[in-house]
Structures are given as structure tokens and as C-alpha cells.
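Input: a single structure, listed below in C-alpha cells.
The complex appears here without one of its protein chains, the remainder shown in place.
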Amino acid sequence: MEHDRVTRKLRRRDFLTLAGGSALTVLAGGALYKTLGEPGTSLAAPAPAPASIGPDVQIHLAVTDGYASLPGRVGDQTLYVFGFMEVPWASTPQDLASTYKGNVQIVSPIIALDEGQEFHLKLSNLGLAVRPDLDDAHTVHWHGFPNVIAVFDGVPMQSFAVPVGKSFTYAYVTRDPGTFIYHCHFEDVEHVQMLMIGSVYVRPVQNEGNGGSIPKARLAGGASSAPLGYTYNDGLPPTDPLSTAYDREFSLLLTEIDERPHDLLEAVQEFVWAYYEPQYWTINGRAYPDTVKPNNDPSLPHQPISSLVQANAGDRVLLRLAHLGYQQHAMEVVGIPLKVVGHDANLLRGPGGADLSYWTNVVYVAPSTTRDCLFTAPAFDAGAPVESDAYGDYNVYWLQNRNYNRQTNNGQPGLGGMVSEVRVYNGGLPAQTAGHQTFPLLSPPFP
Amino acid sequence: MRARATTIIGLGLIFAAMALLLIAVPALAEPQSNPAEARQAEPVRAAPLGATVSVDLCAKAGTLTLPDSTVVDTWGFAIKPASVACTDVSVQAQVPGPLLEFTAGDSISITLHNALAEQASIVFPGQDLMPDHVGAAPGGSVAYSFTVDEPGTYLYESGTFSDTTAAVQVAMGLYGPLVVRPTTAGQAYGTPASAYDREAVLVLSEIDPDLHANPTTFNLLDYSPQYWLISGKAYPETDPILALPEERVLLRYVNAGLWNHTLTVLGMHQTVIAVDAYVKNYPHEAVSLIIPSGQTWDSIATLPAGAPFGTSFPLYSRNLFLSNENTFPGGMMTFITYDPTLLPYRNYLGLGM
Partner (left out) sequence: MSNKGRTLIRMGLLGLTCGIILCAGPASARFRQAQVTIGQGPSSVVCTNGPSFNLRATDGHISVPDGNSIYMWTFAEVGGPFQVPSPVLCVDEGATVTVNLTNELAEPVSIIFPGHVGVNTTGGTPGLFTAEAPPAGSVTYSFVASEPGTYLYESGTEPRKQIEMGLHGALIVRPSLGANYAYNDAATEFDPGREYLMLLHDIDHNLHQAVEWGEPYDYTTTRDYYWTINGRAFPDTLAPNSVAWLPAQPYSALLVVEPYDATTNPLPILLRYLNAGLQNHPFHLHGNYTRIIAQDGRLLRGSGSEDTSYQSFTQTIGSGQTYDVFMRWTDVDGWATQSTPIPVDIPDLTNLFFHNAMTTWSGEVPLGEQGDVPVGVTVHNICGEYYLIAHSHALNEIQNFDEGMGGMTTFLRVDPPGGCMPVP
């Protein structure tokens, strides 16, 4: 290990100590457990982790197969998938197989990093429970990572891949804040469709504040009055109209699913990708109505990442939209305009400072792009249709793909697909203490 | 603020105004169109600025005839005259729905009368009101009140989806364009950069006849359009856009289709000034525009100087949906045509605003 690059990195030990370091890093999936605590201890802050030496963040992802649930699927609704799941750092593929093999989560864990970290991502290939004959290797490709070198880019032809039973550790220095994605690049048309996909984002150093007009973000231990975070290093106080500060943060990873390659792979056959024609459209691997269930909902044991957006009226909300399907989608929140402040991990600002951010009702999301969208939750309207839960009354705004032909689950009657809700509460919703929290806070079902 | 309007002005007058508005853009299509006649159509502003404008709309079944004489069943919006029931044969569903045209600052009261056999509603993306996804039961009505503060090009559409059928109401035709004009005549957004001489509203959509034949049982996975429309018409029935050299033509694209579309203009660039009625900080020039489903784009195309009489500049789907079923030419195509019969009146369609 090399530890002498400290001077080339932006070290942020104070933040890591306060916020829990790598424990905060994986926001959903296995690590939601660590981050959010046991049921009933809902708002407890995560225990501080010791300041690390060497890499700032280490995450170990295991690759294996499993089943996801899709409304509209015939039979038991399950679909054969591949994916990444978070596992303890020090374990070997052999240690992990008995617990994790065949038990994967989709979509893959949300990885939240901070600018200036050295991030080590260990990939272990556990093999497949259902297709032990299929000894596919896997990789991690951090999609969009700037100035990457070949051995860390995860493209098998251009370096190597990780065979069954083996591990490899990728390393990155997070120099650029923004919303990225990651996926396997081994036979990628197949493995990406098999749902080896996840969101990864880098939070800006501005979360530390500037000691003046830009308060330290709550994610960095700031006061309760401070924003949860900033999307980019915009250099602006939260009150500035061009500020990228937010109170709540959600990560919405879009994809479509064509069940045929999944079924064929399970049945030891191959699919001709020119015939790709999906039947399901998902956000974070869930199709409506599953989208609106909270994180770690017990009814979706292998799809722990919710697609529900909850906010109190007046909250500033960041949607990190990302897309790893193959079609182009027109996403909107009906009734709430969105301000797009980032494209592909870049603040929308010209080289000379020109403000290129824009308001829109519909956000065009093409495969492998990411869009950072802000909105302010509208005033609660008691005169409009109201629903209620443990956090009080709320209004519902539909978050949907405007390509209405995609609002279906396998052609079944009724609403489905890439549809979710933005629920605007009348002040009763607890504050987020980490990104992508949904309420109630639930613990993950496994391992 | 969500103003609830109470003042209602004469419905008959509004209907007359709307009817004139409706012909405003198609009027461009008439080569014999006389600017003087068009100017007579000016009293579209029936009410003073900032007034309350009431519109009664029907949602009802209708038909659409395509250039190859194929007739498809539709659900569409129509203006409801006072004292006439939506079910009356004189009330014809339109695809797209009538152009709703207002002036910034107006208080709008729209009542939807549902003459369909299922629940229906209207949502107004970009307007300041809570979206309605419930709407009115068959035979019932629902009212929407809001203030149009921001000029621009908007979409209105059904907000209803059913637990028992697919999300087909918009595909069936329940969509239309909504234009809010600034108080300054001849400008799209009350800015010099948005000044124009002519305008055209281009509502993009598709038709899959199978969906129209079986809306309650249609499987959305089978959606496979056979016709591609601009403002409810496929080429060669699309309306040409008539203008003179050096005139600025405001193209108000409204993608009401289920698909995303890419549109091209030949012979000039178009300058994109707004998307979803949000003025761009930095307008940019382009030949081909990706217009996603549900989005509106405003661009200004300036006809080149010195073009000979009769020059036509194609405006068409660059995804090349240029057939009606399998017959070329057809589809999502029209022409901006230098029509020498036009007198160089500036912005005659928008005068009096």
C-alpha cells in the first residue's frame, strides 16, 4: 500500500470522524443497516468510525445471482438477476459464498463518497448459485470517472476481469463531485441488463462550509439549520438562487427489463440483443407500485432501495437521476418543475461562469447519463387530495416516465412501470440524516 | 397562489374567441389567407388584461381521419358552447384539443365536462395548480382555477389513469396546446430575443390504430405507431407555415406523443429560446432538436434573405417517420414556405394582444 499521496489529496479527516467515514458510504442495501441502526432507533446518528489510515473508504462488493420481484410477472413474480452486494471488507470469496451466493440484491448499493477521498473498491466473484456452470468473470466500471487508467476502468479487454472465486481491488481518488454510476463491463449488454448496476456519487468539499456564508452541511456535521448537503462546489450561500444546497437527497436509477434474456440465461440459453424489447420499466430495480415502498421493505427482500421521494413542504430536494437501461426516457414530476443543475457529474456552469442550469418539467434521460435535479416541495394543500401516514398528512405528486406506453408491468392492466410518488408532508416528516433515507426507517432483511 | 376564480364572463363570447383562436394557426395554411381578414380576427382578447377567463371543455369520443382515409376512434377535448350539451353532435372532439390561449396575468377557470364512459381529468404541467389525477366521473364535471403568470408554450393533457385499463387516455387524444402570451405583442416571452413575425404551434403525436380500436384492452407493450402527426394531421394534410424572407417564425413544438421525437428544419438554423416555457439563459442555434415526450420547445427560425418565391423549407421528423403506415411521403412533416401572397405584416396573428 502507498500512503504517501496525502499531499495530492484533499484530506477530510474531521468529516470522516464526525460522520462515520466509510460506514456512511453505502447508503442502501446492506449498509443501510449500519447507517440507520436497528428499528426503533431510527434517528440515531451512526457511531463514529475511527479515522482511517490508508484508503479513506473501502467497500467490498460481492457478485452473485439471485431473484428480484416484479409486479406483472407470471407465476411467483420472480426474475433471475445478477448483481453486486456489500460484504465485509476482510472476507474472501470462499468465506462469503455460503451466506451470499444466490442471494443478491438489486439494484446494487448506492455508494456515496466525498470529494478528495481515496476509495478502494474490492470486487469478489462468488459465482452463481443457479448457473454454477456459467463461470463468467465480472468487473466494476465506474462510469464517467475522469482520467481513469486502464487497470481501474473495469473493461475486460482493456485490462482483465475477476474470475469466479477471486478478488481484485480497484482504486480511485475522488477529485470531482457529482453523480456517477457503476456497472459490470463484462459482456456488458448482458450483465448490465442482468442488473449489475448501481449509483455512485461524490459529495463536494463544500459540504465542509467556508466558515462564513456557506454553512457546513449536516452531512458533514453541520448545525440542524444547515442544508443536508450541497450538490456541487457552487461557491454560493444556500440562499442564493443558484445554490445547489438541498435538504433531502434521493438517488433514482432508471432501467428497463426485458425478461427474456433473464429467463433464457436461467434456462442456459442465449438471447439475441437486437430483439431487446422490455416489458418492465423500473426505478432502483422496482416497478410501480413497489416503487413507493420504503427502503428495506420486508415484501421486497432483494430490492432494498426505494424509489419513493418524501419531503416536507418547503424542503429543497435533490434527485440524482441516473440511467443504465438502453432506452431514452422523459421523466417528470407532474405538478413540480425541476431545476437541472448538473449533467454527468458536472455543475452546469460554463468555463467563464455562465449559468447553464435550467428549469424544466420533463428531464430527458438517455442511457448512461446522470442529471442532478433540484426542486422545492410545494406548500401543503389541505384542499387537494390528502393521504396520511405516521408522519401526518401529505399530498401526492406523481414521478413518472411521460412515455406512457412504458407505464405498464408486462402489459398488465393498470398503472405500472417507471412511476413513483413525491409525497409532500405538512411538516411532519423527520429530517434526513443520510442520503436516500425513506421513512419509516427499516432495517435490511439480510444477511 | 392558487386563485379560485369566481368571475365568469359570457360563455358565448369566450366560445367565439376560442373558435377564432383555433383557426389562427391553420389560417396560415391557406395560401389565399388575407392579412386583412386575419386582422379582423384580432378581437381574440375578449377580456381586459388580468381578467378572469372561463373556458368550458368537453371530453368526449370522436374520430380522426388520416390521409389514407383510415378513420380511428379518438377521445378528445372540445369547446363546450353555452347551453349545448357535450353529447350534442355539434360538439366535436378535437385531436389535439383546442388551442387554449391566454395572456400572462389572466385568471383562468376551466371546467371539464366529461362525456366519456370513464373518469377523465386535465393536468396542466407548468401551471400553478395541484395536478388533478381524479377528475370527473362520466357525466360529471370538474373545475380548475389558476393564474397564468408566465408566458410560454405549454401542454395540457389527461391526468387520469385507471386501475383496470392501460395509460391510454393521452394516446387516445386527450391533449392539447396552451399558449400564454406576454402583454407585449409580437414577443413569445416579453423579451426582444423572443420577438417573432409569424408563429406556428406544432403538436407532435403518434397514432397506433390498434390502440384506438381497443383502448380498454390494449396492451401497451404492443404500442407501434403507424401514423405520425403534427397538430393532428399527417403529411400531406399538415398545415404549411407561411412566411416571408427575413421573417422570424416562432415554432412552438409541443410533444404530446408517447414517444420522444427529433425534429429538423432545412435551409436555416433554429434558435432555441425556451424549453417547457422556461426561457433559456443562452439561446442556442441548432438544426435538429430532441424533443422528449411531454416537453415543449420554442425556437425561432429566420427565413433567409433572397429566397425565391415559393421556396419551401422542410420541417420534419429526423427519426424519419415520414410515412402513413408504409406509404411515403407522409407522417411528421410540413414546410415553412415563402408565400409571396403574404403581405409583410409583422406578427399579424398576435396583434392586439
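Order of writing sets the chain letters: A and B. Residues in each chain are counted from 1.
Here, a contact is a pair of C-beta atoms (placed from the backbone, for glycine too) under 8 Å apart; a residue touches a chain by one contact, two chains touch by 3 or more.
In this text, all values refer to a predicted model and were calculated from it rather than measured experimentally.
Listed residues A:346, A:395 or A:438: the one in touch with the omitted chain is A:346. Touch with the chain that is not drawn comes from one residue among A:199, A:327 or A:408, which is A:327. Only one of B:226, B:255 or B:337 touches the absent chain when the whole complex is considered: B:226. With the whole complex as reference, residues 193, 224-226, 260, 262, 264, 266-269, 281-290, 304, 306-307, 314, 318-323, 325-326, 328-329 of chain B touch the missing chain. Interface with the hidden chain, as seen from chain A, comprises residues 1-3, 5, 8, 54-55, 118, 120, 137, 141, 143-144, 146-153, 155-163, 166-171, 173, 175, 180, 185-190, 192-193, 272-277, 326-328, 343-346, 348, 350-352, 354, 356, 364, 366-369.
We take it that only the chains that are shown with their structure count from here on.
Every residue of chain B that touches chain A in the complex is listed here, in rising order: 2, 123, 125-126, 129-131, 133-134, 159, 161-168, 170-171, 219-223, 258-260, 275-276, 278, 280-282, 290, 292-295. Considering their complex, residues 277, 279, 328, 330, 332, 334-335, 337, 354-356, 358-362, 364, 378, 381, 384-385, 395, 397-398, 402-408, 410-411, 413-415 of chain A touch chain B.
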